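Here we show just some of the chains, and they stay where they sit in the whole.
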Amino acid sequence: MKTLLMTISRDLKVAYRNPADVINPLVFFVIVISLFPLGISPSADVLVGIAPGVIWVAALLSCLLSFELMFRSDYEDGSLEQMTFGSGPFILVIMGKIVSHWIMTGLPLALLSPLLGMMLFVPPPGLTALMLSLLLATPTLSLLGSVGAGLTVGLRKGGVLVAILVLPLFVPVLILATAMVQTGIQGGDYTGHMLWLGALLAIATGISPLATSAAVRISLSH
Amino acid sequence: MLNVRNLTCIRDERVLFENLSFSLGAGEALRVEGSNGTGKTTLLRILAGLYEDYEGEVDWALDEFPLYVGHKPGVKDLLTATENLTWLSALQEGQVAPDAVRAALAQVNLRGFEDVSCGSMSEGQRKRVNLARLYLTRASAWILDEPFSAIDVSGIAALEERMNDHVLAGGLLLLITHQQLQLDCAVRSLRLGV
Amino acid sequence: MWNWFHKLGAPRSFFEISGRLLPWTGVIAVLLLVTGAVWGLAFAPPDYQQGNSARIMYVHVPASILAQSSYLMMAGAAVVFMVWRMKLADIAIQCAAPIGASITFLALVTGAIWGKPTWGTWWVWDARLTSTLVQLFLFIGVIALRSAMENRESAGRAVSVLVLVGVVNIPVIKYSVDWWFTLHQSSSFSMTEKPAMPFSMWMPLLIMVLGYYAFFFTVWMMRIRSEILVRESRTRWVQEWVAGR
């Protein structure tokens, strides 16, 4: 437990020293979303129809870009290999890194999302659904993404390889979440969607930390 | 404490070592020698559990993990010397007192750099932050891969003294260096390559 | 049983056993495929609705079925590799991925070709199609990860982790995609209602399915054999075997 908290506080400290790591994915999120009115059409009817999909795809992509940073700098300066010598279980270190990743990426995205929803003319009930869906599903993204990040750390392949590994895994989250937002926009009841997203989160929590710590160990030993 | 039996490692079709067996007890120091590319780093990484593509057996009888210093500096550029050292030691030792951290930094001649972020340090200073762990650790086995690289002459002397103390106090030392080594304790030597 | 398992797991004995098996599976595959193809493409009755274009079924359906089970087989090999550290299993994963990817690709392409006459378009975002596409991406991920890692030992383990995470996700993906399709159905096409097929149609289909499996195993074994030769090229027995050819 102490290992977990220690890791989280260290990672947050690094992020505080270098706030760009937190701000950049957010800015990226905003920019990608604002490309769509430019590339497709500025009219409200069109935009509200595509809004859930666009916002969610943008959220996926900005998470994706940040996965790379999850382990890379620790790998490069050798701190990752030091972590395997910790007195606490290694999986707690990994969980700490996943939690701090979510605090730095998923959480701000969720908090920012209503604003972007408004930019795309999403009505208020839709905004609530949007934020809830992000709060509930971005932890799953961080968990699944950590596996990809762990597998590719040290491969100098940029974010693209991680993207290929984890995007297929994100498909269910995307489908459920956008359906939830659409239901919300139409004023429907989306408790069922939330339960399903919760179930996905539970599955990911069960599997990912184990898989990631195995993955990181493998990446270190080569 | 350490028992190695029939260790064989082959990388890229090149046999680095074959059927290597040795054992090392408390208060013993082993220096791994050999020219560049003979497999010294690979051997130490195997012993540290960081490389697994080998055959043979490695047995440690240890309560805690060994302390490993590798080619990489092992410090985060964005954190200060104190923060780095605190985190690195806390990870392994559980908890470290701030005073102890300051004292360790002073030992490696980084007084005045406690709150400088490691990214704005010179090569040698960054390495020193990592090596300051030698003054904090309770690990009984040390695995040091070229700890002296980038360190200046007086720094090397201080490190040698610390290693000496460690071995005399019953610690185990595994060391690679291409430089001259002046330890008072007995140092066994293992030569790799032809 | 265990004895046998371990014996087969040694690359050398696998190489020898598979060497004896290979001609048989090869011949069986060719026989089944030729019979099925001739029967299905030339003699089976045309579909009462779609006419002759439905004959692509004999290529498409087996490919789609095999595409799914090949991932499961690969996952089986991954479990074996993670649990017993059997080198052969790693080789099996490595060799299954490209075949599985090609079969999945074949299922997609034949499906698309079939879609043109029946649906009037090459591609529809239908549940089955989409999950097949996602599966192709999973195969590609496996291949991409393998090719990105230089060290064979760690590549094997990394790929197994990925394959296993993927296999947990396959039912989730399938489920969610099915559910998604029913949510906002866009077109009236559906493949789920299977026309009750006469014997003269499903028999050649069954033969084709079996033929695809036999073909898959044959190619898989051939790839495994050549990979064994590459990996064990330093050992005496490989050098003797090569010299003996």
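To keep things simple, chains are lettered A, B and C as they appear, and every chain counts its residues starting from 1.
The rule is simple: a contact is a pair of C-beta atoms (placed from the backbone, for glycine too) under 8 Å apart; a residue touches a chain by one contact, two chains touch by 3 or more.
Note that the structure is predicted; figures quoted are calculated from it, not measured.
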Request  = Please count each kind of protein chain across the complete complex and record the totals against the labels shown.
outcome  = A x2, B x2, C x1
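Here is the rule we go by: only the chains that are shown with their structure count from here on.
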Pair with more cross-chain C-beta pairs in contact, given A-B and B-C = A-B
Remark   = Taking mean C-alpha coords per chain and comparing to the overall C-alpha mean, nearest is chain A
Query = Between chain A and chain C, what is the separation of their C-alpha centroids in Å?
reply = 32
Remark   = Note: chain B sits from chain A at a C-alpha centroid distance in Å of 37
Key: chain B residues counted as touching two or more neighbouring chains   = 52-53
Key: Sites on chain C at which at least two other chains make contact   = 151, 153-154
Remark   = Seen from chain B, its contact residues with chain A in the complex are 45, 48-53, 64-68, 70-79, 83, 87-88, 90-94, 117, 130
Task = Flag every residue of chain B that touches chain C in the complex, lowest number first.
result = 10, 13, 52-53
Message = Show me the residue ranges of chain C that touch chain A in the complex, using the header's touch definition.
response = 134-135, 137-138, 140-141, 144-145, 148-151, 153-155, 157-158, 161-162, 164-166, 168-169, 172-173, 175-177, 179-180, 183
